[in-house]
Every structure is written in structure tokens, then in C-alpha cells.
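Yeah, one chain of the complex is gone here, protein chain that is, but the others are all in their spots.
Up next, subunit A:
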Amino acid sequence: MSPAQWDLPPELCCRPMAFVALTGLDVTYNAVHRAIWDAFCVNRRADRVPISFKVLPGDHEYPKCRTKRTSYEWYIPKGILKTGWMNKHLNLVPALVVLFYELDWDDPQWKEKQSECATKVEIVRTSLQGRNTKVAVVLIQKKTPLPPGEDLVASERASSLCGACDLSGKSLFVLPHTDHLVGYIIRLENAFYEHAQTYYYNEIRRVKSHKEFLNKTTHQLLFVRHQFKMGFFSELKQDTQNALKYYRTAYSLVQELRAHETNIMEIKTMAGFINYKICRLCFQHNTPLDAIAQFRKHIDLCKKKIGSAELAFEHTAWMSKQFQSFGDLFDEAIKLGLTAIQTQNPGFYYQQAAYYAQERKQQAAQLCGHEPGVSYPAPDPLETTTGALDFYGQRPWRQGHQSIDPPDSEKEKQGILALQVKERDVLHSELIIALLSNAVAQFKKYKCPRMKSHLMVQMGEEYYHAKDYTKALKLLDYVMCDYRTERWWSLLTSILCTALKCSYLMGQVKDYITYSMELVGRASVLPEEQKSRIEKNLIKVLMNEVPEPEPDCDPASVKAAQSLWSDRVSLSGSNEFTIEVLDNVPFVQCKAKFVSPSFHIDEPVQLEVYVRADCPHPLRFSKLCVSLSNQEYNQYCLLEDASKGKDILSTQENMCLVPGKTRKYCFKFVAKTEDVGKKIEITAVGLMLGRETGRYVYLNWRGGWGDAASSHEALQASRSFKRRTRFPEQQVDWDTVSVQSSTMIISRVPRISVKLTHEPPALTNEMYCMTVTIKSEEDTVAKDIKLTAGLKPGQDANLTQMTQITLNSSEVCDDSHPALLPDIPIGDLQPGQKIVKHLYMRCVSTGSRIFLFHVAYSVDATVEDKDITCKCHKDETVTVETVVPFEVAMKFVSSKFEHLEHVYVDVPFLLMMDILSASPWPIELVSSDVQLVSSMTAIDTPESQVEGVTLQTGECASECILLKCPPVQNGTSTVASGQYIISWKRKSTLSETSVVKTIVILPHVMVENIPLYVHAELPSYGRVRESLPVRYHLENRTGLVQDVEISVEPSDAFMFSGLKQVRMRILPGAEQEMLYNFYPLMAGYQVLPQLNINLSRFPNISSQLLRRFLPSRTFVKPQGRNGDTSIEAA
């Protein structure tokens, strides 16, 4: 029995196509025939009709048709389906035989040829005796035929040929051998297809007609057979809908058959076949759910039909095959466009197939474990006369037997034995692995990573059973990491156990050690005694001895392994291994930390390493070393087996790991001065188990701590709010040890004081004085002191331009000065000595600034008996606010102190300046100066009126000067006035301050021409009843003669003489004088009689405007002694 015994026959799995035989073609020697044949069968595309063609010789013998039964009365069927039946109808019995014959209508030897053709047809007919197979004739002609009806000779000869060959007109075809061969062939084959369909239709009817002769008691098998045949014929006819119907009926009939031990194989085999057909058609009809439902039903019905207990493996093999072939069908449908989902994909079926294959293997192991003496029975009970079975699913030694009991119990026994012996030789593992790997491929596709891992574990285990340990380890190692990261310890432990066995049997030392370490550790769920056993083995391996074999291993393999191991022991090289802890969970845990996140250079760097073991027995290690980012320090962080040292006992105890106890190892070293400001990191911690002289393993914790499980444990521990139990002295709670894997080396704490003295806020533009006092508090000389002072870097970039600094008090800073003065050398300071430095800063803009004063120096120190020179530095920062010292307000006013929008040419006006102090400190105004531009002239020599004035906060100083504008070119224009320079300084008691010049730009002003200028000349005061002469001057400032109308309005306070109303002309550039004598009547400030002036040429120059140049009132003194008279007069 070959492993392929359970495979479905190819004729069942193929797609049935109508079978048409072609005869009379000589495809080897005749080129024309060859071309015809090629046109039929080469490059058949899917759109051509489904026919399978075969070239057969004209005298081919077709399978003989048995005589038709007229009655089924005494007939007892011997089985359900003959093994040859499907193949017969696919490949042997044609639906149509086509005879090709070369004959033109006008052939000269027509008569002879016609009779030869008829003979050939006759030969074919004879060999098809009893079959319903149709015969057709194709005449291969050289000439293109005329349109039907035109060629009279042709139609006449055609009918004569039909008569001679006993053919219907529909079965005679003409194939002109011309250019359009393929076109003709396609038309021909469509006609053949129709004939074939009729044939199969008739066959279905013929099979159906048997039904009435059957009875339900004896012919149950025939019911199934007939339904199956009808289904198969329907498929040949390409009527898949009906085929499905027939197969479904066949399926329910086959399940109704009475099953017993002798025929259960046959029933299952047939049920499997029919089920396969149904599922296949369902997928083809794109109804996958129907297929799945059918398959489920099939499995549920057949699951329990185990049959003979001695051949139970046959049932599981069959079940496995059912699942596998359904998986194949499903997969094929997916390839043709069906979409599967995560929970319904072919993978599940392959998995189940693998599961049954595994079960088969177990059953085979139980049932086929014969004594070595039992050999294959002779004569071979599985041998049949024909070499094959007559019916599907029957036993070779009792073919056709249908009753309940086997005919010959001895033969039966021999047969079963033969099957069992064959089963023993089956390579089960191969089958299982193939199925599993199919399933893996599917689950990978449908996003089931865990299912995939599980199947890979099974594959690995199967490889282990098949003794292919290399492959087993490869697979297990691959998935182990998934289970480890998902923290499924139970599953990981199981996988590790298998892996350990593999590595033991292969003598792989490193793998053996790695797996042992993990199995002994905390991630393993093994019972304590197992852990203990494994640890003892591990210790043996580390001592370069052969470990005890793992339990439940194949004895022969163990023997081989033992010799492998002893070879390893004798071999000297390759006895050192490094295990990266990050990839697994070994039984030793480690945490390394610096005691502090930073160390000063003048104190030793301290480092602690905590080590804990979870194994059942204490274990000694021989070396512990810490690697740091600066490797020069590594030599100080090393703990070695000090067998040569003095204190052997204590170190021995020190280097022994007691289960569950945390050990702490401290290291200390002095950092190098170059490392100041640098980070020192723990790159790794290494722990050596075993001996350097023999075999040893090096556990390497990268970064100084952590394995595959520890980060989660640390998280859980941090979350836990369980009260920490107090540990006795010198014992540490593992969870509370926090990791500090890097530290900073920082400079020594400076012992120096830096004091700043100043008077904030700073005033804009002043040279702000800052006094720095540096005092040494060191015990030794502070050497090489350097001061860096100025604007602290990292502030607004604009501030750098707006700030200047200098050491020189006498100079005034400008843009060339820097904002920061680096490394001002100061020299050495003896202990207790101090030094004072003045710095001058100029802040051009307001706002706050941070100033930095950085004092660096070096000093000698001794740490741990080592002399080092430490660099120290102290930073002092101060924030200084800058404010404006004063505000300057400027305005133009008229000589009457009225606000001016614009000034008039040659008319005098005043410029007023107010200086308002905003500084919190008193300001001394040293001088002030107005610098006018050419368009402005001062009327009297200006000299500063505020010189030497000291302003307190909020005080204001004012000055004013009288100005005049010379004529301008055109009517009105805006002119600049010049600038105002104020020289000032802060009044400070602390330090001498320098004078600052502040320049203020004077405002621009509008200058206008005026056509007529009026001014009055009058005494500064009048006296009651004394004449007050007033002279008005009218100046024409235009190039035109002007008409001026003047009137004087009467006033209560004055009588007056002069022209009350007058009209006159003033020549260009001329001046008119008008004299009035006012006679005051009342004392005090009195309003003068109003002078109205109308310019008829310039109506927009109103009388009010001109009146602004004239005094509106004057002071009148009383009459003196004769004061009474004035009262009388009033």
C-alpha cells in the first residue's frame, strides 16, 4: 500500500469533458492532417467548447459493451462503483467518433472512394457494437466549396454518400483545406459538441431507465451507482447544476447504506468521492458556504464510522485526506478569486488534516508494533489478479464480498496484518509536517500569527520525533521569542523542554546551556525537582563533564548523544560562550547602577552591581566585570576569583549566589579630569560561570541590566503598592533597586564668592557701572582666575547689538565694543584674598537683560591618595532692567504762548522743551544745546537755561527759545528744525559717572507765507484817563497792490481818536502806519478796541487770523492819587 493509497484518483479530480475520437488522420506523415489536428488541440483557449480530443486509428477497438441486462431480478451487485468506470467514459468510450476522409466532390474516382469511405464507417460501427456512440464523417477537400444549393453535383453526391454510409445529413461535414482552417475547425467542433451532448443526454436517460427494475432490498448499491453515473454524465455534458443534484442524491443514498465492518471502507471511500464532487461543484458555482456546510455534514456523518479497530489508522488517514482535499479545493477556489477570512480559511482544514495525521501516527504506533519475528504474510493478500481492485474501497482479498461477515477469517487476519505491516513503513512525520507547513502558509496569509507559531511548534516537535533535530531547533528557536515576548511561560517552558532535548541529542553545548539557564530560571514553570535536575546537568556541563540524558528520549539517540558529548569534553577548543541576556530569561538577574546620577571630580565614582539567582541550588561564579563607556575604568570594576589572593575564604563565599538572595558588589574609582562634563555609561555587565581554564559561559547584560522579562517586572513592581517588607541588614529587596546606568562627572564645587554691586535699573545709553568682588575661600592658592562677564548668551539676538561692555571707565562704548568680555585674566588669589573689578555696560535699548559673571580657576586637590588639578568655576547671573532716564517734550507756540499748527514766514515764534525725569535716581543736566538748521534762525543768542539743574524722579525742567523762519520758496512747506542735545549724568554716590549726550530730534514744522502782516506798537501799560498811543503797522508782503478795509470797534473801557473806518491801498512791499490814541476809562486788564481788517483780495485771510498778531488787551493802571475821579468818571 503506497502512501498515495488515500489520494483521490485523478479521474475524480479532473474536470470531465466530452470525449470525441478522431480517426482517419495520419498526424505523423501527412502535413495536412497534422495541421488539422493541431488546430483542434494546440493552444485551446478557455472560450473553446470543452471537448477532449484523441486521434485513434480507424480500426481502433473500443471497450466492449457488456450485454444489456433485461432484468435485475437475480442480480446482486458486488460493489458500488467499478474502479475503471470513470476513466472509461473520460478516455475510452467516445461520445462521438469522427472519420476524416480526403474526398473532393469532383473526384474522378468518386465511386471507388465513396465505397471505401463507407467501409471505413462500417469498421468503426462494428467496433462500437452496442454503444450509442455517434459516428460522423468529415470530408477533407482541396477546393473551397460553393455556397449551399449552387453546387448541384455536390448536393447530389453528398446525399449519395450519406446513403452509402448510413449517415444522417447532419453527420456529414466538409472541411475545405484552405486559409481559414481554424475558423472551420471551430465550427466543426461546435457541431461535434452538440452531438456529444445528445449522446450524454441519452446515456443519462438510459441509466435513469434502470431505476424501475431495482428493488430497495438487494439493489441499494445500484441506487448509489446510478445516481453517481448520472451526475458524472451530467458533468460530461457540462450540466453542472443537474450534476450537483444527482451527486447530492447519491450522497444521501450512500449514507443510507447499512454499514458494517466489511463494507465500511467502501462506503466511506464512495462518500468521500461524492462529497469531493459536491464541494468542488459548489465552489465552482461560487457558493462556498454550501461547500463548507456539505463538508461539515460529511465529516459529522463519517467521523464515527471508524470500522475495524485493528485498522483504526485507516480511518484517521482517510479523515486526514478528507480535510486535506477540502483544503486544496478551498485554496484553489481562492486562487480563482474567492475571498477567505481569518476564521474561515484553508489553513483550518490543513491543520485538522495534520491533526488526524498525528492521530494516525499514534494509532499506527499502537497497532503496528509487531514483534520483530512477524513478517509480511505470503502469499501477499493485497495482491489481486489484475493488479488493481474491481471496485473502489474494497479489500483485495475478498473483492465483491458484500455480506456482513468476512468469508474467510484466516485470510482476513492475513490481510489486516499485511495492512499493518505496510502502515508501519509509512513516513508519518513527513506527511504531518507537509500538512502543517501548508497550514502555516495559510495562517500567515490570514493574519493569525499565534496560530502560525503554534503550528510551527508542532512542526518542530514533529521534526524532533522524526529525529531531524537541526530543523526542529531552528523552528522552535524561531517561535520561542514570540512566546517569550507575549509572556506565555507555560508554553515557553514546554517549547524549551523540547529544544533542550534536541540540543542534548545533538551535543550543542551553547544551546544546551542557554536553554538550561532559562528552564532553571523564573520564567520556567517546571516543578522544582526538574529545575534541580537541569541545574545539576548545567553545572556538569560547565565543569566540562557529560550531562545526564534528558528524560523520554529515544534510547538509541541517547547513546549517540553520549558519545558526541564525550567527544566535546575531550576537545579543547571552542569552550567559551557568550550569551546575550537580552534575548532570554536566564536564572541570574543583574542590575548595575551608579550610586548617584553625578559625581564631582574630587570624589570617587561609586558603582553597585546587584546579582540574584533563581535556581534551586547555590551557584558559584568566577568573574564579574563591568564595562563602561570609557574603557579605562573597566580595570577598577572587576571582581575575579582571587585564588591567588590572601582572603580566599571570604571571596569564595562572596562569589557564591544563593537562590533568592540578592548580592551587592561595590566598585569605586577616581574619574579622570578630562572626563569632567562627560557622561560615563555602563555598557555591559558580564558574569562568568565556569572556569577560565575549562569551559565557561559569559552572561552579558547589555546596558547593565535587564533580560526579556525584566522590563515588565519592573513596571509591575513600580505599580505595586504592597508594603515593602523590611529586609534584614545587608539584604536588599530586588524590586526596590532602581537602575542608574549612567552618571555625569561634574567639576569640583567652587569655594569662591562672587559679589556684584550696582544700582539698578540702568538708564538707556549710560555707562552703567557693575562692581564685581571675587573672594577666595579655598585652602590653597586659586590659580589662573579668569572672569568672563557680559550679556549671558542665549537671549534675544538683538540684545547683543544693543549691549556693550568695557573695563575702561573713561571711554564711552560704541558699536565696536562686544556684549561679552571673555576670559579676563585676573591672576592668582591667595586663601582669603579678594579682588574688585569694575565693569561698565551700556544698554542702548530698554528692557531686561541677564548678565553673566563666570569665574573660572584651577586648584590642586587630593582624592583617594591621588593628586589632581581640578578646574572649578562659579557662575553668577543678574537681571538688569534698563529704563529711559527722561522724556523730552517739544512744541511750537506763538509769542502769545498759543499752540501753533504752523508758523508764518518772518513771524517770530517760540520753541518750548520740557525734560521730565523718569529715572529713579537723580539726574544732573550738565548742559543743553539747540542746533538749528538753516531754515530756522534764533532771534536772540540761545544759551542753555537748564544747565546744572538736578532733576529728582518726576521733576521737569523746561526751556524755550525765540525763533523765526526766513522766507520759503513756495507758499507752504514742512521744514526740519534741527536737534536738541542734552548732556547729563546720573548723580551717584557710589562711583564717578561719565556724562552722556542724548540727542533729540526737534519736530518738523509747517511754514506758511502770509499776505499781510500786522503788528502793533503800544506802551507796556496805560493809565486811566491818560492818552495811550497805539500805532498799528500793516505790511503788504505780496507783489500786489492790496485793498484793505479797516474798522475799529468801540469798547466800553476805552475812548479813542483816529480813523474809525477807513479803506486804503497798500503798495507791494509797502508798510502803512495807523495811529490811534486810546483813552482808558477803567483800570485793570482791559480788552483793547478790536481792529477789524478785511482783505478783499484774500478773503480766506480772516480778521481773526490777523488779530492773532495783535495784542488783544493791555493793563491799565489806576490814576494814582486822584483815584476818586476815575470812579466818578465811571
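For this structure, a couple of remarks:
Going forward, a residue touches a chain if its C-beta (ideal position, glycine included) is under 8 Å from a C-beta of that chain, and two chains touch if they have at least 3 such contacts; residues count from 1.
Assume contacts and distances are computed from a predicted model.
According to UniProt, the chain absent from the figure is "Trafficking protein particle complex subunit 2-like protein", selected among "NEDD8-activating enzyme E1 catalytic subunit", "Trafficking protein particle complex subunit 2-like protein", "Protein ORM1" or "serine C-palmitoyltransferase".
Only one residue from A:89, A:454 or A:758 touches the chain missing from this view: A:454.
The hidden chain makes contact, of the residues A:122, A:430, A:486 or A:943, with A:486.
Residue A:352 is the one among A:23, A:52, A:197 or A:352 that touches the chain not shown.
The chain not shown here is touched by just one of A:335, A:719, A:866 or A:899, and that residue is A:719. In the full complex, subunit A contacts the hidden chain through residues 299, 342-343, 348, 352, 355, 447-451, 454, 457, 486-488, 490-491, 494, 712, 715-716, 719-722.
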